[in-house]
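The structure that follows is given in the form of structure tokens.
One protein chain is absent from this view; the other protein chains keep their places.
For chain A:
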Amino acid sequence: MTDDRTNDGGVPVPVTPAGATSGAPAELPPSSPAGRGMFGMQGTGDVSGYGGLVRQRTPIEEAPRPYGGYFDEVRDALEEAYPQFGDAIEKVVVDRGELTLHVRPERIAEVCQVMRDDLALRFELCSSVSGVDYLGADERRLHVVYQLTSMTYRRRVRLEAAVSAEHPHLPSVTAVYPTADWQEREAYDMFGVIFDGHPNLTRVLMPDDWEGHPQRKDYPLGGVPVEYKGAEIPPPDRRRSYQ
């Protein structure tokens, strides 16, 4: 079943995983290079065929109307209060009882302003701003996610703006939500997203002279091998993994 080919781990690796001819999940390549296992496998590393372990990235799909709950009201109110809605909102996604508005990055501050000020929306509190790196799954891989909370109506909405790593610019929302200050700094620190108009866009958690943006998916976890009871245990990101 195995040939003589070995690699770093010194363990023989099957040429083709079981079920590879039948279109089984194990045959599919991983959708991102972020989760390569210890043996440098291209597939899933799962030869048993038991788990069918492969990352299936479902495309982000526009939700059909009606969304249900307060989501329709929020969308209608935003459409009415913000004439450029069609231009600014790329997609409206409803998943697991949560509403996500995908916003064109250059419009994010405007949309936040309307979301905060319109009487029918009133998202007074910006709960959280954070980044997600969709390396290999999206051309505009760096997503900035804003969780807005309306204290008046007790609602939550998520805004998501995607920028590319080559041009990671989008306007800062600190003028609308002062609380975004440190959180945008964190997103800059960890993902290298540049928030234009931020009063003081410097690193906040990492040291000032740090190079790179640690939570990007192409930034290694780091770590050194550890010897334990005579065996060498590789660092976590180079251990054998099931993705």
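The working rule: a residue touches a chain if its C-beta (ideal position, glycine included) is under 8 Å from a C-beta of that chain, and two chains touch if they have at least 3 such contacts; residues count from 1.
Definition applied: contacts and distances are computed from a predicted model.
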**Asked** One chain of this complex is not shown here; going by its UniProt record, which of these names is it: "Extracellular solute-binding protein", "ABC transporter domain-containing protein", "Membrane protein" or "NADH-quinone oxidoreductase subunit D"?
**Response** "NADH-quinone oxidoreductase subunit D"
**Request:** Among A:E79, A:E98 or A:D117, choose the residue that contacts the chain missing from this document, as touch is defined above.
**Result:** A:E98
**Prompt:** Can you name the residues of chain A that touch the chain not displayed here?
**Reply:** 31-32, 35, 46, 50-51, 53-58, 95-98, 100, 124-128, 130-133, 137, 145, 147, 149, 151, 154, 156, 158, 177-179, 181-183, 186, 203-207, 214-215, 221, 236-237, 241-243
